[in-house]
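Have a look at the structure below, then the notes.
Note that one protein chain is taken out, while the other chains of the complex remain in position.
Every chain is named by a letter (A, B and C) in the order it is written, and numbering of its residues begins at 1.
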Amino acid sequence: MKLKYFAWVRQRAGTGSETVDVPPEVSTVAELVGWLRSRSPGLAEAFQDTTAIRCAVNQTYVEWDHPVAQNDEVAFFPPVTGG
Amino acid sequence: MKLKYFAWVRQRAGTGSETVDVPPEVSTVAELVGWLRSRSPGLAEAFQDTTAIRCAVNQTYVEWDHPVAQNDEVAFFPPVTGG
Amino acid sequence: MSVRVQEAAFDVAVEMAETTGGDTSIGGVAMFVGLVRDLDPHADAKTVSALTLEHYPGMTERQLESIEAEALQRWPLAATRIVHRHGRMEPGEPIVLVICCSAHREAAFEACAFLMDWLKTKAPFWKVEDTDDGPRWVEARAADDAAADRWAKPEC
Partner (left out) sequence: MSVRVQEAAFDVAVEMAETTGGDTSIGGVAMFVGLVRDLDPHADAKTVSALTLEHYPGMTERQLESIEAEALQRWPLAATRIVHRHGRMEPGEPIVLVICCSAHREAAFEACAFLMDWLKTKAPFWKVEDTDDGPRWVEARAADDAAADRWAKPEC
């Protein structure tokens, strides 16, 4: 699975993107976040308050109960501030 | 009194501006129009349908009962179509 | 505060740079450019080969300045500009430019729409179109009066 992090999520995670093998029991965004928290202190800090984090699967905004699969591109980032 | 005509009012009047001595009994825009109608066939035609004509006295929009005086600049024109 | 009536065309980028003038409190610039269309939008849609704009020198500038002053009073604007052309223009040419600069985009957008609505109904310009059937004076649109009127009413 390809993971992408942007803005302060990226800074806390310590990387902008990584490719990971997720355990088979991880089937939703929420479960993925739970698993990511356990991987490093940086990721634990990045995902401490998930109310401030948005998710996109394959470049489309999704909710936390959205399914994730091995070949997906999953991105995490704060609410956008463009324009 | 300085008179100005614009757009099709100008074309029908046959001139864009003229300076006239108005009789002392002409004291409002409506009275001025009545007097102008009698001055030439072109002016009579220009002022035939006054519902389609707007008036400005000294470059400010006015209604037909607005007073006019000898030194005023009085302009007649159709509804504006700028922009 | 800046109003111009001229025959010459204008460059939007130059006008915008002059209007913002390097004021770094400005966050948003709303602009509108009116262009000559080749189809008369009114009535029977004749093809328009050229447009000539007549205006009332002196009163035009007064009217534009008064409209601009009202916009500056109603919205928190850092800078505004109105450039209106007169004379002969061909389809595709710019007729009018309105620029409104503000810290916030809502004020810039609203003031720009307000100014255009008022220009259409208050600025002493008259258009004559050269059509297949010869020259024809453009008639005022009731829709423009309605658009201008909405700024006089309380918001719904």
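Operating definition for what follows: a contact is a pair of C-beta atoms (placed from the backbone, for glycine too) under 8 Å apart; a residue touches a chain by one contact, two chains touch by 3 or more.
All figures in this text were calculated on a predicted structure; none of them were measured in a lab.
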Which displayed chains the hidden chain touches across the whole complex: A, C
Touching the absent chain in the whole complex: find that residue among A:Trp35, A:Trp64 or A:Phe77. A:Phe77
For the chain that got dropped from the picture, name the residues of chain C it touches. 11-14, 16, 20, 22-39, 41, 91-92, 103-106, 108-109, 112-113, 116, 147, 156
It is residues of chain A that touch the chain not shown, namely 4, 6-8, 10, 56, 59-61, 75, 77-83
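Just so we're on the same page, only the chains that are shown with their structure count from here on.
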Centre-of-Cα separation between chain B and chain A, whole angstrom: 74
Taking the mean of the CA coordinates per chain, how far is chain A from chain C in Å? 49
From the C-alpha centre of chain B to that of chain C, how far is it in Å? 26
Chain C residues counted as touching two or more neighbouring chains: none
